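Note that one protein chain is taken out, while the other chains of the complex remain in position.
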Amino acid sequence: MSLLDVRDLSVVFQRRGERPFTAVDKVSFTVEPGQTVGLVGESGCGKSVTSLAIMGLLPKRGNKVTGEVLFEGTDLLKLRPDDMRDRRGREISMIFQDPLSSLNPVIPIGIQVAEVLERHQGRDRKQALRESRELLDAVGIPDPQRRLTEYPHQISGGMRQRALIAIALACKPRLLIADEPTTALDVTIQAQILTLLKQLVDETGTALVMITHDLGVVAGLCDTVNVLYGGKVVERERRHELFAHARHPYTHGLLNSVPRLDSPRGERLHAIRGSVADNIPWVEGCAFAPRCDNVVDACLEGPPPLEPTATGGDLRCNNPVSEEVAVR
Amino acid sequence: MSDPTTQAGTPAPRSGDDKPRPGMSERSIGVLGDRKKARLDELARASAADRGGVSLVRDAARRLRRNPVAIIGAAIVGLFVLVAIFAPLIAPHDPVQRFDELTKNLTVDTIPGASGEFPLGSDPLGRDFLSRMIYGARQTLFVGVLATLIGLALGVLIGAIAGAFGGWVDVVLMRLTDVMLALPSLLLAITLVAMASRSSQWTVIFAVAIVSVPIFARLLRGSMLAQRESDHVLAARALGVKERNIVLRHMLPNSLTAVIVQATLTFAVAILDAAALSFLGLGDPDINRAEWGLMLGVDGQRYFEVRPELAYYPALAIIVVALGFTLLGEAMREAIDPKNRR
Partner (left out) sequence: MTEQTEPLIELRDVKVHFPIKSGLLFDRTVGYVYAVDGVSLSIRKGETYGLVGESGCGKSTLGRGLLRLVEPTEGEIIFDGTDVRSLKGEAMRRARRRMQMIFQDPLSSLDPRQSVESLLVEGLKAHGLADDKAETNRRLRETLEAVGLPASSLSKYPHEFSGGQRQRIGIARALVLNPDLIVADEPVSALDVSIQAQVLNLLEDLQNERGLTYLIIAHDLAVVRHIADTVGVMYLGGLVEEASSDDLYREPMHPYTRALMSAVPVPDPLVEDRRERILLAGDLPSPTNPPSGCRFHTRCPWAQPTRCADERPQLRDVVGGHRVACHFAEDIASGKIRPHEVEVELVRPTDGTGPVDPPGELIPTP
């Protein structure tokens, strides 16, 4: 059994006086224990909403969540709010993009870590503080004894993200969801945090869902990558296969449009036309069709199905980039 | 929306990399039939249809029209404004005329109640209470609106000077407003009215106006200072726009919206303040003038045990009209909030 099995997850936002908006459209993917899975896409592709829906953190009103989120066989969407709250932080944790706004500014860092241990593990304050010092040490925060009594504003951005990782991993969860954990950080700090995450995942056996827009981050980290576009998974591949030959025109275009540090200079970037504003609704056809170089008539006759590929992945495309062109 | 130029805004030019590149046509192996191409254009147009030349103000107005809170607020305010404007047509009687039918029954302990000709009965001087209430809308709104406008004008002037010049001008003006803010607003108004040799409706208006000046001034100044640091002001400066134009065309207009919303909310406060001054006996001494605060404060208070309606109706009218302005102001604040922008 998979650790996490998301089946046909949909999130529809319905605001008063506005047309309903489908942010996540029947997304399915699985995470095996200890595996690192990437959800990749640009703003508005539904990757963050997916993670919030899994965590049960979407606002109570104004949206409709359907489908199944099976965590070790239990459908999280059917849990009572109390049961879900109990699992959050203990079995599934999440870290967010902005470490400052995710920490409580008026509570010392040590206490914030300790509180999680007290709530979920039933530790007393003394024991919890001792453990939180060890956790801060484990995530590479120097002089953890002193950090225990310091407030979030007294430490730098990278250290805050480390503190958040310590909180998230305090109860040794089986699944960690990281939503753009390094986007707000400088590259040298990003390298630090990614190295730390990789190391912790290896040591503790925690499965990781990495949500990012940065293909570079995914390339070094994820076992399997789900590429999202317009709320649907358009391509799913194992890491090496995906980067070696991306078949979906969107993934392919994305890989060709980012300048690479190691690519020869002077080559023109192959940009993808238009923007997500040009998307057509999936019921009409492929949402990417207006921006796609490979568009064919079939692309405007309803949504293409997600079909298995020869390399063991899945692909949602009527006219994928041919194997020869796809190889970079 | 059928203007062909707005339609031209779809796939080709507005979608980014429009210039054909050598090698690109070879790359694009996709082929689209004519009918499908037309369908694609149609879909693109549909998504572009609801956009097109809508300024922020119009956008906010559109949101305002859809907000039930705004509609209720506007309805209340509109109703009172209509009553005020058409008071002579609506009121059944002259508000200052004392009627014999009423005065003959008037004693220290009895004030005539409702009757067919006088639906709300009499006031303590034998005048038609309903007509006085209707004319009261006129006077009350006049005081509130004028006081707010004077306060707004002075506040904007001070705030704009402080925000535009900064430096010591700013420091001096802001310390001045600090002093004004430090005094309780009603106390300040009472002092001002008391200082005037003869109290009249103008002293009330002026007192209420002065009290709101520091609020407007601070708000505008803060907003202008934030604008000064904003990217689009920096951009204007980088373009070489004259400093005067930057202040007048960028900083001031972008700051004013917040102040105008505040003004709507201040209407309610001004009406309440004016009523409070009248209630305390610092209002207009003219006994013929119908004004709700005065009616509540003088007659309502004195004859409360004889006829409590004399207090209830003006109080209710003040509360409802203040509520109307507050609802409208809150809805406007919500509508111009950039976070609500699509």
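As written, the chain order gives the labels A and B, with residue 1 at the start of each chain.
Just so we're on the same page, a residue touches a chain if its C-beta (ideal position, glycine included) is under 8 Å from a C-beta of that chain, and two chains touch if they have at least 3 such contacts.
As the structure is a prediction and not an experimental result, all values here were calculated from the model.
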Chain not shown, its touching partners among those shown: A, B
Option from A:30, A:127, A:192 or A:309 whose C-beta touches the chain left out: A:192
Residue among B:102, B:164, B:219 or B:236 that touches the chain left out of view: B:236
Candidates A:76, A:128 or A:159 - the one touching the absent chain: A:159
Hidden partner chain, residues of subunit B it touches: 3, 5-6, 8-9, 13-14, 16-19, 51-57, 59, 171, 230-232, 234-242, 245, 249-250, 253-254, 338, 341-342
Residue ranges of subunit A at the interface with the undisplayed chain: 42-43, 140-143, 153-159, 185-192, 194-196, 199, 213-220, 239-240, 243, 253-255, 257-262, 265, 268-273, 275-277
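In the analysis below, only the chains that are shown with their structure count from here on.
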Centroid spacing, where centroids are CA-atom means, of subunit A and subunit B in whole angstrom: 46
Contacting residues of subunit A [partner subunit B, same complex]: 17, 268, 270-275, 277-281, 284, 289-297, 299-300, 319, 322, 325
List of subunit B residues in touch with subunit A within their complex: 11, 14-18, 21, 24, 27-33, 36, 39-40, 43-44, 47, 66
